[in-house]
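We show some of the complex, not the whole, and keep each chain where it was.
Going by the order they are written in, the chains are A and B; count residues from 1 in each one.
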Amino acid sequence: MGAVPELAGARLALFGTPYDGTCSFRPGTRFGPAATRNVSEGIETYCPVCNADLEDVHFADIGDLVLPTADKAAVLLAIEQAADELYSIGVIPAALGGEHLVSLPLLKAAFKHNPDLVLVQFDAHLDLRESFMGSELSHATVMRQISKFVEPSRILQVGPRSGTREEFETAQKFGTYRPDSLTPKELREWVGHRPLYVTVDLDILDPSIFPGTGTPEPGGVSYRELQAWIVSLAGCNWIGWDAVELSPEYDSTQVSSIVSSKIVRTLVLSSLAKPC
Amino acid sequence: MGAVPELAGARLALFGTPYDGTCSFRPGTRFGPAATRNVSEGIETYCPVCNADLEDVHFADIGDLVLPTADKAAVLLAIEQAADELYSIGVIPAALGGEHLVSLPLLKAAFKHNPDLVLVQFDAHLDLRESFMGSELSHATVMRQISKFVEPSRILQVGPRSGTREEFETAQKFGTYRPDSLTPKELREWVGHRPLYVTVDLDILDPSIFPGTGTPEPGGVSYRELQAWIVSLAGCNWIGWDAVELSPEYDSTQVSSIVSSKIVRTLVLSSLAKPC
């Protein structure tokens, strides 16, 4: 998709974080980065909605991180270090999941270099549990963990439609989630000129168009809605992003992988668009 | 999903009716109850749309009926007797199909105990044929059979989009079907305080979100629309319901089973909501 394997000259670096060690229902997001890349050959580099072309921007794909998957703490550290190194040389980290827990070390690195960042989370779930399946480090607790160093007023949760009663109460207390629908214009205004990290849990999409994920939740948003939100952020001050939770084992028609690949294209083009 | 296996103290009893003996096109609804239960472990007990939790209501899951599947008349009798017994002890029957013909004995039992019931049918089909494949007892004739003891003015058919010309003419003559779309508010007003039986043929949903059924019909309603209709009936005087026609053999991504499980959650919560 127009990416080069070398970092030299790149403003952004794609890398895979193929970890799914805490997934509770349907495993397999470890295969997400490979599936997204495999279908990318069949995808155009030009996006008519963005009116932009991947061949006109400079980004690298440095492959998948090699992760010691049997040791969760070591996995999280390896991801944090990889992002930290990219920040050190002025390259935007852009991660392909893997499960949502990978956003925790990515945000740690982002926060270290940008303590005034804001975080936009697209997700069907709030991920605000204190613990899950006997652990505080899980795809279902990731936002709770992040909220311990990024203050809730700097977090916006878009699209949640499933969770425990406690999670919804927490989100309302934190003020991270507004039940009313959010227009792209409102989203753009909320972000403003602040340093922006975007985490896309692809399960925000309706399972009709994105069945290939661990915890599909009917009643989700359409591809056009998600695309419009992301495109509205083109020209913002992006400092990092991730797209997580593609599980190709449940994607018998390959459509989820194609959607993932096109959302990644939209993210690359939006995060590298000229400031405005 | 918060159900107990014993009837004692329960206000509602779930049970499976795994019969698909008259299905004409793609068989397999016999596996529907098992598939709905299998995925239910991955489903939250809390529903943010209902703002209610399965753990706060009392209902039982008494398993699947054992049916003599090679003898259609005996199957129908067994289902009718099971429902009849539940009515006798004041428990609401809630059946998981199986094919739509199982609603005939369920309605017979409901009508015996509630001769003034009204019936709301969510369905892509009218099921109003006089006979089908050489028989008057079929998934395609079930509403015609029911209309012989429940008078048509007490029946509302929501969502039909496929059938013979004769069926559509019959539905208009009966007044059971209005081609204009129906709002949740209009549905609620039509039901009022009358005893309510709801039959959900899950094929009312668009096949994009519910491919796992015997006769998928494109152009259907969305998950949110069906959910809104059911939730609008929370607090009505429910006396029974069924959810039928899940055929997991055609559900390669498991999404249909997940949808079935969440619609069942919505039905349990709505039918056990406080009167209003």
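The rule is short, and it goes like this: contacts are C-beta pairs under 8 Å (C-beta built on N, C-alpha and C of every residue); 3 or more make two chains touch, one makes a residue touch a chain.
Computed from a predicted structure; not experimentally measured.
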Oligomeric copy total, full assembly; chains in place: 2: 6
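Heads up, the rule we're going with is that only the chains that are shown with their structure count from here on.
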For the chain A and chain B complex, residues of the former touching the latter: 24-26, 160-165, 168, 206-209, 211-212, 215-219, 250-252
Chain B residues within the chain A interface of the complex: 41-42, 44, 46, 48, 53, 206, 208-209, 222-224, 227, 252-255, 258-259, 262
